[in-house]
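Take a look at this one; I'll ask things after.
Every protein chain of the complex appears in place save one, which is left out.
Note that the chains take the letters A, B and C in the order they are written out, and that residue 1 is the start of every chain.
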Amino acid sequence: MADIVLEHVRKCYGDHEAVCDLNLEIRDQEFFVILGESGAGKTTTLKMIAGIEPVTSGAILLNGQPIQNLTPEERDCAMVFETYALYPHLSVYENIAFPLRAPKRRTTDDQIDQAVLRVARILGMDTFLDRRPATLSGGQRQRVALGRALVRQPAVFLMDEPLSHLDARLRNEMRTEIKAMRESFGSTIVYVTHDYSEALALGDRIAIMHRGRVEQVGTPSQVFRRPQNRLVAETLGDPPMNFLSGTISLDQDRSVFTNGSWRIPLPASPRLRRCVGKEVCLGLRPQHIRLERARPDTPFWLPSKLFVQELLGDHAVASVAVGDYLFMALCEADQAYSLDEPLYLAWAPEHMYLFLEDTGEILLAEGD
Amino acid sequence: MPDHALRTQRPNPPHRGLPYLLTLPALIALIGILYPFVLGVYYTFTNYTLTEPGNIRLVGLANYIEIFGNIVFWKAFGLTFVFAASVVTIELVLGLGVALLLKDAFPGVRILRSFLIIPMMIPPIVSALMWKVILLPTNQGVLNHILGLVGIRPIAWLGDSATALVSLILIDVWIYSPFAVLIFMAGLQSMPKEPYEAAQVDGASGWFIFRKLTLPLLTPSIVLVTLFRLIDSLKVFDIIYATTKGGPAGATTTLHIQSYFEAIRWFRMGRGMVYLFVLWFLCFVFSKALSGLWTKVLMR
Amino acid sequence: MMTSRLFRRILKALGLGAYFTFALGPIVWIAMMSLKNSNDVIASPPKFVFTPTLENYKAITVGLDAHDVETARPDYPKYFLNTLIIASATVAVSLLLGTFAAYSLARFSFRFKEDIAFTFLSFRFAPELMVILPLYVVFQKTGLIDSFTGLTAAYQLITLPFLIWVLRGFFEDIPREIEQAARVDGYTWWGVFRRISLPLVKPGIAAVVILSFIFAWNNFIFAMILGGERTQTVTLGILGFIGYERVLWGHMAAATMICVIPELILAFFVQNYIVRGLTFGAVKG
Partner (left out) sequence: MAEIILDHVSKRYSKGHGPFAVKDLSLRIRDKEFMVFLGPSGCGKSSILRMIAGLEKITEGKLSFDDNHVNDLPPQARDIAMAFENYALYPTIAVKDNIAFPLKIRHWPQSRIDEKVAWAAKAVQITDILHRRPFELSGGQQQRVSLARALVREPQAFLFDEPLSHLDMKQRQAMRAEIKKLHSQLQKTMIYVTHDQNEAMALADRIAVMHRAELQQVGTPEEILNDPANAFVGGFVGEPAMNFLDVEVRIEGGGNAWIAYAGCRLADLPGMLDPANQQALLSPLQAGIRPHRIKFSGTRMRATDLAAEVSTYESLGERGVLTVRLKSQDLTILTLPDQTFRKAQPLWIHCPLEHMHFFSKETGKRFHLDSLDRRLIYEGHGTCRN
């Protein structure tokens, strides 16, 4: 049983506020992901839960009990560090057994041996148990770090960007393996990453943090399909969402998005009507954009010129210049366009997003 | 090292009194340093002489006034700086030169590197005695003998007030120039390789690279060598005591040696401590300034 | 093109040759002197070719029988032993006091931390007599003059600041995450210190111990003023051979060799830590 609640947690280094007024509620056995750029305060939050970083103010509750004043060893948390933090002078076996040898746990030697071998089997480490960390590859070291945390079946399992130092191929494999291993953790998992695909793949729920604040908390599809503001929309998706600034104006009492000569009709909604005249920006995801050579009949298009086309294996990314904006669109690998060829950017009306320019707050999401 | 602006690690959470408990033993030792220091400063304001320890009387600044007015003090002051300045300059130039010669690896460079540490590991007093033998004035000294082979008449070295200071500088350079070589070698090794390759590709000449790239990048090492060598040569003692003991005719009496004479030879502890306090103040000011400069240069 | 590179190589060889003759020449000369009999020693012009003899070494260790050299004083081994005792005791005490201080200065943050650290350093940059002379007076009053405990206490002023600063650098080299990981794994700070930090810093401790030993061994000014007949060290012993009326160069050379060779062997083991030690941990090179 391990649900974690953070109430008004704040962390300051001198006058720099790394984490400001954080309120999070993580349910038992949940795979909770904190996603954000570097410097968003996500690792600091994790270290505050683990007790390595003291909380400047606010409370951290584990199953209702406050733990923010406990020292790390008094909290039933295990942590996988971004740099693995293996003990260089101990063998792999001793690294994994180390937590169980802690005096307060009083585990007998063969209990330790059983637990270590069990974990070694799950993570496929039985072949290099007696080697030193320095002689291991990145992937192997990462498994040892996982094993060291798994062996004690903690209430809370903290993971600080465990995959960020692996090469692309190994990262995908380990991500899938962690997802497959999820049941064997048997604890609440708090996973920190800057890679949106890890968040979407692994998270039951995702919290997106930016400069010490939580922008949105939700399930992967909530966060991807209905971002609460422009920042969240930009964070998720590679290549990221395209934006075009403009204003909302009335055209025979229908709200319309205008930018210079371009006019794009918007669905009738009281909220949009209230924002007539306001600066807004239109959001379009690359996979929702079609590049046509002929002018589409629907009003949902923009004129553009091909800037550069990049083939990426199963698909290609075409960068097109729309006025002085650069839009990215996904297209078929074998679709060839020539440089500066005039193209029409077309999309289906339900794929449009609209955000307020100043606060970035969402006005129109996909599908409504 | 000096102040820790460059230590960017955030410390562990403070554990109530634990840090103080841990440093307590060292704190006691610290008092072991401060107490005599304060006692020494107190003596500078008294007429304390070792022969009559009974009557210590506060005499205010009398010692200072008398000493600052006395030509012997300024002679020693001047000598100290001449010695320090020449030692530091020679060791900087020689150290950098030899380090550059040892820069690119060639067979045997490791052995030469380990030979470098030998002079520094020998007690300075012993090195001075070694040189005393080598610098014997008549043809008996091996250096005079070798110079004689190339037609130079024997030099009195430590025996002649004209050449005594030069001989001491020679001894100091022998002992501590390897220190400068090692620091510069470490500095050269820690320099980034890529800018040199970029300069090669851009077609820069050797001298251009040295002036515009190597020297600026070596500034931290230069400041570090200056810091350690300047302070140590200001307070040099062993080398002079073993050879000339300040002679001949006071030609090599530095502040540190003069303080020894005042306090031990003529038992005038009060006056001896004034010399020491002045020398300490000089060393403190230079060490604070240079270590601050070192941190600043390192950050850039 | 070829000639300029060849010319540069010759110049480099000449430069290095000159410097290393200057650096190693004196030591070789003294080694030769230690093997010369009493006449060859003072020969003028100095002799490069001679029949080596161990006479000097015998004179200062077991002592020659009376009729050979009337001033032979076989008490040099006693000085060697004194220095061994003082240096080892000093290093042991410094290690005990300094290790915890170094760890706490490296890992914890507390008020006056940097001031304490800088005070240690400032003694390294202060003239030794500034502290020794007052200590002389204090030792006179407390009867610690010419006593092993007195000297071991006084020598702390050489080795303790050095040990704390360099060891602090070694503790700071341990990545912080490793200690944090051990804390999260359920160890108190003492458990982490004993099972992670200390083992990882072992090579550093060895280097610091050897270097402190060498610095204590080499010191002269402390022993001269605070020591005396009973606790005479090698450095004073060697100086003793340069009397006013008779100068025993041969004996001095032999004493020098006996004093220096063990040190150089020790120094050889820690040669890649020397730069770090001499700069108080400033240069990690």
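Just so we're on the same page, a residue touches a chain if its C-beta (ideal position, glycine included) is under 8 Å from a C-beta of that chain, and two chains touch if they have at least 3 such contacts.
Quick caveat: nothing in here was measured; it's all calculated off a predicted structure.
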item: Left-out chain, listing which of the shown chains it touches; value: A, B
item: Full-complex contact with the absent chain, from B:71, B:111 or B:201; value: B:201
item: Listed residues A:27, A:179 or A:274, member touching the removed chain; value: A:179
item: Positions on subunit A where the hidden chain makes contact; value: 38, 167-169, 172, 175-176, 179-180, 196-197, 200-202, 220-221, 224, 236-240, 285-287, 307-308, 310-314, 317, 319, 326, 330, 333, 339
item: Residue ranges of subunit B at the interface with the undisplayed chain; value: 192, 194-195, 197-205, 208, 212-213, 216-217, 300
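As a convention for this text, only the chains that are shown with their structure count from here on.
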item: Contact pairs, highest-scoring chain pair; value: B-C
item: Inter-centroid spacing, subunit C versus subunit A (mean Cα positions, whole Å); value: 57
item: Multi-partner residues of subunit B (at least 2 other chains); value: none
item: Per-residue multi-chain contacts in subunit C, two or more chains; value: none
item: Residue ranges of subunit B in contact with subunit C within the complex; value: 1-4, 7, 9, 11-12, 14-15, 18-20, 22-23, 25-30, 32-37, 39-40, 43, 50, 53, 94, 97-98, 101-102, 112-127, 129-134, 138-142, 145, 148, 174, 177-179, 182-183, 185-187, 189-190, 221, 224, 228, 231, 234-235, 237-238, 241-242, 255-256, 259-260, 263-264, 269, 272-273, 276-277, 279-280, 283-284, 286-287, 291, 294
item: Complex interface listing, subunit C residues touching subunit A; value: 175, 177-178, 180-188, 191, 196, 199-200
item: Subunit A - residues contacting subunit C, complex; value: 47, 50-52, 71-73, 75, 77-79, 81-83, 85-89, 98-99, 102-105, 148, 152
